[in-house]
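Every protein chain of the complex appears in place save one, which is left out.
Residue numbering begins at 1 within each chain, and the chains themselves are lettered A, B and C in the order written.
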Amino acid sequence: MKKHQEEAVILDNIPIIGQDTYRLILQAPMIAREARPGQFVMVRVDKSYDPFLRRPFSFFRIDKEEGIIEIGYKVVGRGTTLLSQKKRGQTVDLLGPLGNGFRLPPEDTSDIWVIAGGVGITALIPCLEDLRIKRPKAKRVLFYGVKTASELIPSSFFKSLCHEVLYSTDDGTMGFRGVITECIDYHVQKGEKLPSVIYACGPLIMLKHIARWALAHSIPGQFCLESIMGCGLGACLGCAVPGNIRHGNSEKGYVHVCFEGPVFPVENIRWDEL
Amino acid sequence: MKKHQEEAVILDNIPIIGQDTYRLILQAPMIAREARPGQFVMVRVDKSYDPFLRRPFSFFRIDKEEGIIEIGYKVVGRGTTLLSQKKRGQTVDLLGPLGNGFRLPPEDTSDIWVIAGGVGITALIPCLEDLRIKRPKAKRVLFYGVKTASELIPSSFFKSLCHEVLYSTDDGTMGFRGVITECIDYHVQKGEKLPSVIYACGPLIMLKHIARWALAHSIPGQFCLESIMGCGLGACLGCAVPGNIRHGNSEKGYVHVCFEGPVFPVENIRWDEL
Amino acid sequence: MKDVNLSVTLGPIKLKNPVMTASGTFGYGREFADLVPLEELGAVVVKGISLKPRPGNPPPRIVEACAGLINSVGLENPGVEVFVKDKLPYLQKRNVPVVVNIFGESVEEYAEVASILDDQPGVIALEINISCPNVEAGGMVFGSNSSTAGRVVEAVKRTTSKPIITKLSPQVTSIAEIAQAVEQAGSDIVACINTIPAMAVDIYTRTPRLGNVIGGLSGPAIKPIALKCVFDVVQAVDIPVIGIGGIATAEDALEFLLVGAKAVQVGSVNLTNPRASIEILEGIRNFLIEQGISNVEDYIGTLKVLSHGEN
Partner (left out) sequence: MKDVNLSVTLGPIKLKNPVMTASGTFGYGREFADLVPLEELGAVVVKGISLKPRPGNPPPRIVEACAGLINSVGLENPGVEVFVKDKLPYLQKRNVPVVVNIFGESVEEYAEVASILDDQPGVIALEINISCPNVEAGGMVFGSNSSTAGRVVEAVKRTTSKPIITKLSPQVTSIAEIAQAVEQAGSDIVACINTIPAMAVDIYTRTPRLGNVIGGLSGPAIKPIALKCVFDVVQAVDIPVIGIGGIATAEDALEFLLVGAKAVQVGSVNLTNPRASIEILEGIRNFLIEQGISNVEDYIGTLKVLSHGEN
């Protein structure tokens, strides 16, 4: 898998939810050719040196034939604000694909839970697509939690990709009322069969809860993590998080989100130190 | 005269010569009310801190009734490039009016030469207008030099303001062939009567030549100078140039373009040190 | 909560709020009077004053840098007498709290300037700029050395009853050490940082971009360096610390307060946004209201730090 720096043409850049979550469609054939679900690109949001660092975003859609990739992003600060102001026809400088991507579960996997919090859904959509094609016999359940119904991305993006969708909203405006971990607890208590494997992406606090639960029940899981990124290439060692991988470096190890991740087996992260 | 910081609405921002000299029309009633020819405004070209400093531009037109000011600027670097990208309806942050402005010559002045090099013409247009109204009996001759005819701003801007226009272009595409100082020499040698006073604005090299000539012939002159500006308010002392004014500060004095200028009597500048 | 108490006490002086302007970026106050309600500021720190008038450095004196500027104004000023006669009265009449920034080429000169200012009403403190070449000692800067820094402070202390702020240069191996030396010497308050030595050149003409070749960098670019200096100094001394360096927004100012600065000075950004000081003051007030903090002093120095090691 070769990394590319590519000046990608913006095919569209439009809100998909309310005013603050956007869908950016890019013509980036070199990157699209190599990209896998769970990987990400580093976007240079401005030609100037302020902001200085690129911003990382997961693939939301990969179309190898058309040479198109998409990212879905939430406007949270300076960089994403600048990105949201870009217009169709302009270009952005991309670096990718980066990171490891989601690994497939064993062939005989029967039940897969995909757990998405907030904008974390975007990284999981290509993952669901991959699972549908490559593990067609497994049952795929999507748990999808947000604060309020208006923050949900339209179900057209994922409904066809899974057998069941369990929504949760903090205010009860859609599906279960409460946070996603409570929703999971509720379904487990109701007698829902535990999954063979879980895939999770979302806010750190959610990941921590689910990791603890998965570890307690010995359910293997792949968790997509975030960290502040410098290079995205494994060069600056800036994206370290406390991890259990011992890669020659030391007793008290760190793993690096950009090259050992962003997707980690649940047991490889020291969640309590995060 | 009160200084204002004013968020001015852009009424228009369009090239007046070729692709690199623009006319920026601004609704800035507070500044317009106080502005005088020869004064200037400091423009913040971007909300960010890069570029960090404001950029100074002379008034090109002042319309007190309509609350409109205009500047004419040449795109030479980062700041002016950013300025040229602004669109009608956007706003820019202005600080002004700043500096001293042109002083009128004595009531009985008979012959006035106004000498403009390149984009320096823009500062002299409101000066010519003022002279026409307040010294209607004086003969106003405009010497106007540029590199090539295509760099001349349209004569509609100034033709009616003076009795005679003497063009010069380096390549002879309009008027006298040669630099403006040669054009003046030529007219003097032809027997043209020396003026009672001169007003000059343009590149430093031109101002130096004309200053030397004016001093040699004891012709009083008002010269509009440039310097890198920090504050424009007289606070940072960054805009100093070698001057002959002794204002309590020292033996070897400096004058400050932003508050003792930008318009200086020719004898107040140590031209050789510039 | 209706309003917050913004007043801060810095040893012998009490300010109505922690926002001052930094020397050299706000002239003698009057230059900004059309734009800023001067009496609302914590204090106005005026451009550096010496015993005799000084012409300053040859132009160009300013060059823009990435998120900042380099200046080599070179301490141009009309001398303390003209200052007292022509510049100070305006601020005195308007009841603006004034801090006079002073400097000299010798220890004696510092002391003499201080003594001349001693009886001036409205001058709430003298700020000693020790980033000046010590002409007697071959041009080494007073502030680059604990002992010369201390000597300046002692000499000024002897000739004035005004509170003394000593303003430190960041271009030293340990700013904490210099801070301790000036504390020992009797400085009531310490302020940091002054500009950082810097340079710019033109690759086409192959000449320096400043008439003086060398200048000092200031502006947002230096903020992270200044914040570290203030953090170090706060840890090292018991006297109050004033934070300076790259402050452009209320958030920046709050960062300095958080690490323990009792007040801040707003410098270069006055050139970009002349109303910055007053906007920062407003921003601090709004932040405190939003956070339910009724007294700015309750926020100052509340950074939670467990431990830190190597960089």
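Note that in this section a contact is a pair of C-beta atoms (placed from the backbone, for glycine too) under 8 Å apart; a residue touches a chain by one contact, two chains touch by 3 or more.
If you're wondering where the values come from, they're calculated on a predicted model, not measured in any experiment.
Student: Per the definition of touch given earlier, which of C:196, C:244, C:280 or C:296 contacts the omitted chain?
Tutor: Final answer for the missing-chain contact: C:196.
Student: Spell out the interface residues on chain C facing the chain that's missing from view.
Tutor: With respect to the unshown chain, the touching residues of chain C are 57, 65-68, 70, 72, 74-75, 131-133, 139, 144-145, 171-174, 195-201, 203, 206-208, 212-217, 220-225, 227-228, 231, 246, 251, 254-255, 258-259, 287, 302-305, 307-311.
Student: Where does chain A touch the missing chain, residue by residue?
Tutor: Looking at chain A, the ones touching the missing chain are residues 2-5, 44, 49-54, 93, 95, 227-231, 233-242, 247-254, 273.
Keep in mind that, in the parts below, only the chains that are shown with their structure count from here on.
Student: In whole angstrom, how far does the Cα centroid of chain B sit from the Cα centroid of chain C?
Tutor: Between these chains, centre-to-centre, one finds 36 Å.
Student: Could you tell me the distance, in whole angstrom, between the mean C-alpha positions of chain A and chain B?
Tutor: Their C-alpha centroids are separated by 58 Å.
Student: Based only on mean CA positions, could you tell me how far chain A sits from chain C in angstrom?
Tutor: Here chain A and chain C have centroids separated by 47 Å.
Student: On chain B, where are the residues touching two or more other chains?
Tutor: Expected reply: 49-50.
Student: For chain C, jot down the residues that touch at least 2 other chains.
Tutor: 66-67 - these are the residues of chain C that touch more than one other chain.
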